[in-house]
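With one protein chain withheld, the remaining protein chains of the complex are depicted in position.
Chain lettering (A, B and C) follows the sequence in which the chains are written, and residue indices restart at 1 in each chain.
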Amino acid sequence: MRHGYFGPRGTFTQMALARWLGDDDALAAATAYATVPAALEGVRAGEVDAVMVPIENSVEGGVSATLDALNSADPLAIQGEVLVPITFVLAAPGGVELASVRTVGTHSHAWSQVRGWMARELPEAAYVPTLSTAAAAEGLAEGGATYDVAVCAPLAAEVFGLDVLADDIGDNRSAVTRFVLVGRPGQVPEPTGADKTTLVLYQHEDHPGGLLELLEQFAARGINLSRLESRPTGAAMGSYCFSVDVDGHLAEERVGEALVGLRRVCADVRFLGSYPRADARRAQVPATADDAAYADARAWLRSLRT
Amino acid sequence: MRHGYFGPRGTFTQMALARWLGDDDALAAATAYATVPAALEGVRAGEVDAVMVPIENSVEGGVSATLDALNSADPLAIQGEVLVPITFVLAAPGGVELASVRTVGTHSHAWSQVRGWMARELPEAAYVPTLSTAAAAEGLAEGGATYDVAVCAPLAAEVFGLDVLADDIGDNRSAVTRFVLVGRPGQVPEPTGADKTTLVLYQHEDHPGGLLELLEQFAARGINLSRLESRPTGAAMGSYCFSVDVDGHLAEERVGEALVGLRRVCADVRFLGSYPRADARRAQVPATADDAAYADARAWLRSLRT
Amino acid sequence: MRHGYFGPRGTFTQMALARWLGDDDALAAATAYATVPAALEGVRAGEVDAVMVPIENSVEGGVSATLDALNSADPLAIQGEVLVPITFVLAAPGGVELASVRTVGTHSHAWSQVRGWMARELPEAAYVPTLSTAAAAEGLAEGGATYDVAVCAPLAAEVFGLDVLADDIGDNRSAVTRFVLVGRPGQVPEPTGADKTTLVLYQHEDHPGGLLELLEQFAARGINLSRLESRPTGAAMGSYCFSVDVDGHLAEERVGEALVGLRRVCADVRFLGSYPRADARRAQVPATADDAAYADARAWLRSLRT
Partner (left out) sequence: MRHGYFGPRGTFTQMALARWLGDDDALAAATAYATVPAALEGVRAGEVDAVMVPIENSVEGGVSATLDALNSADPLAIQGEVLVPITFVLAAPGGVELASVRTVGTHSHAWSQVRGWMARELPEAAYVPTLSTAAAAEGLAEGGATYDVAVCAPLAAEVFGLDVLADDIGDNRSAVTRFVLVGRPGQVPEPTGADKTTLVLYQHEDHPGGLLELLEQFAARGINLSRLESRPTGAAMGSYCFSVDVDGHLAEERVGEALVGLRRVCADVRFLGSYPRADARRAQVPATADDAAYADARAWLRSLRT
């Protein structure tokens, strides 16, 4: 299998792919894409079989670029997920001292996660946005950057040969980012008992109580939601779709039946994959909603109908 | 087919069977049973193929004897329903005058439907309960009755040769009783598009919100309830089951899926039949819940799974 | 206070009043009414201050006569409840032997609770309905009854000087009847922490999901229902109101707010009283729904508004 990731080298995303592959050669052969949409396009075009992209950060929330790129164009399928603790360093070319820093380059998501540290240690520093945290480091290494230092992953400082002026500068020490490996549809991993299913739900129209109706389709089948995010459909102000993760796998009866219900009551449902949870925590399924309960109930229905 | 009914001759139930059969010979050949449980037992024992029994009155509510007899022992299946407007007369043997009436015999349900008239016209008359309205008339005809007059159907006065002292004495002129024809299971009538399905639902335990959970199984499939009655299970004070009618037929997808859901979340579900509505009013099925919507959604699910 | 009950002497209802009063003189002074509506009318007319009537049996369900009489005419208020275990005996005048019994007199509710015993011991005996179980016993004592033996309470056999041919003949040994003491409105007992509130709810029209909407008014305030029964309104077939008991007292915030919600969404709400539970079981109120939670939330709302 050929892999790709939202690059350049030194990003947290590359770290996530490293964890997933557990193999230095495969990582070295992976393709770095400049943007999330480009990475997903690479899968669609068949350049690679799967790409690693960030989808959700415990501090910043959903990664809009990924959520929107997954929602549009041909459907893709999530193959798995990786959780990576997020640690930031302040990196600089050799010779730069903290006292002389006037400008700081980094990605906007990283910037908002180090604001507390910056307010205390570099209150006068101006912020310069970059395409990614690794791009900020790379810019310093290449020279000609419009900022003095970069906020990036420890790996990026190492990769690009920068000095670390300060370590672990994130405001939230337990920050974590969730990455997903995205491939083409038709490759649904086998159920493990500890699976997640990702869906995008479009309401028929913006009618009062509409979201309540969607959530009841899950509740009626004993299904727990672990994530719900709204994203605009772009059609009009106030027109939203919902990106959700539920505990369970496409192959399970309760998930299948909920999908049938959602498909009926939604304007559209996009299935983005069933895959093992990174934390391997098994789904808590009530006895009234496991596959045995469905098998029994369906057998009873058949007996009534014949 | 051999038919029976909750008799004797002259009851509203016989009138219901007459409407159902539309054939004097078949009616004449039908067996009259002394009680509702005896009538249902006659079906279970194979003495007759189907019996007509009252199930619900627009003034008095559910007929407990019928609801409880349907819930217990081997399941039976409702084949159809008949609505009969209820009109009461005051009937007496020849020679009895209204002014001399001291005691009135009738079934307790009939008595509570003529109380207003009695309070105005015979305020001093004492009530004597009988097994049915027709039994009250029959008792007068046979002699030896412990009451002077009977409250019964016009037909009963005719059948038993009694005089009608007063006509149309019911307090509610639009009173209607619903009768059902009950047979053995395995004889589910074909769907007509205007069908009703009757169920008995037993909760797993008396937990708060339990009924809400059952009703959501219907709501999630776009199914309308036309009747809901609670009946004690007999297990303990406060232990109830629910007798419900829903718009739709066992053969329809939304009803089948709701049954699967109920079977899962209930301690027990008893299917008592799908049959054409007496009023032939077609079910109002949202476009998101008709068979085409289910077929489309199931096809989509299959495509995801393969 | 002057008391009354659904008589005659020897009924389970008199036993319930005896338990409530705990005082032989007061019991002796109590007025026996021939029917439940007559008893309630006695309260409305001011003949007595409160009457004891049966409202619910663990085997037979709600007592229609009581539920309907409470729903109609001027509102009354339940002051308290009593639970009485139901034990039936077969009583006969001196000299009657079991082998010679051909006919059995009793109230129809009692008859359906001894059917199993009758089927085993007196399979050929015919049933003769009476106005109450005590009336059956009284008829035998007075002579001229149209039946040989009576099914009644042990007390009735004693009161009317009958022999007991068989003891404890009920099919369900744990059968219990709930009685309520009904007075005029304006006498709401103080809250005890273990209270019940009885309501009758009328839907605005028979719209799909209507009952679900009513139940959500309770759920949104963390209120548990301990009883729900449907009763026809009499307006038309399928037009029902709901008689419900909830855990809590009118004086409690969550009950008050639920009443405000129900009054808004219902065509009518009838408040039939808040009173201590017979079993003194305290209501399980979530911390989010007790009076302190409401007081805190209301104080917060006031602070926002000013």
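FYI, a residue touches a chain if its C-beta (ideal position, glycine included) is under 8 Å from a C-beta of that chain, and two chains touch if they have at least 3 such contacts.
As the structure is a computational prediction, the values presented were derived from the model and not from experiment.
Chemist: Who does the absent chain touch among those shown?
Modeler: Contacts of the omitted chain with visible chains: A, C.
Chemist: Taking the entire complex into account, which one of A:Ala26, A:Val96 or A:Ala219 touches the absent chain?
Modeler: Counting the whole complex, the residue in contact with the absent chain is A:Ala219.
Chemist: Of the residues C:Leu98, C:Ala119 or C:Ala297, I need the one that contacts the missing chain.
Modeler: Touching the chain that is not displayed is residue C:Ala297.
Chemist: Looking beyond the chains shown, say which of A:Gln79, A:Thr130 or A:Ser274 touches the absent one.
Modeler: Selected residue, touching the omitted chain: A:Thr130.
Chemist: Using the touch definition from the top, which of C:Met118, C:Leu259 or C:Ala278 touches the missing chain?
Modeler: With C:Met118, C:Leu259 or C:Ala278 as choices, the missing chain is touched by C:Leu259.
Chemist: In the whole complex, what residues of chain A lie against the chain that is missing from view?
Modeler: So the residues of chain A touching the missing chain come out as 35, 37, 56-62, 64-65, 68, 83, 108, 112, 115, 127, 129-131, 146, 172, 174-176, 178, 206, 208-209, 211-212, 215-216, 219, 224-232, 234-240.
Chemist: In terms of residues, what is the contact footprint of the unshown chain on chain C?
Modeler: 188, 204, 216-217, 219-221, 250-251, 256-257, 259-261, 263-265, 271, 288-289, 293-294, 296-298, 300-301, 304-305
As a working rule, only the chains that are shown with their structure count from here on.
Chemist: Chain contact graph: line, ring, star, complete or other?
Modeler: Shape of the chain contacts: a line, open at both ends.
Chemist: How big is the gap, in whole Å, between where the Cα atoms of chain B centre and where those of chain C centre?
Modeler: 24
Chemist: Roughly how far is chain A from chain C, centre to centre by C-alpha average, rounded to an integer in Å?
Modeler: 59
Chemist: Determine the centre-to-centre distance between chain A and chain B, using the mean Cα coordinates as centres, and give it in whole Å.
Modeler: Their C-alpha centroids are separated by 58 Å.
Chemist: Do you know which chain B residues sit against two or more other chains?
Modeler: If we look for residues of chain B contacting two or more partner chains, we find 216, 219.
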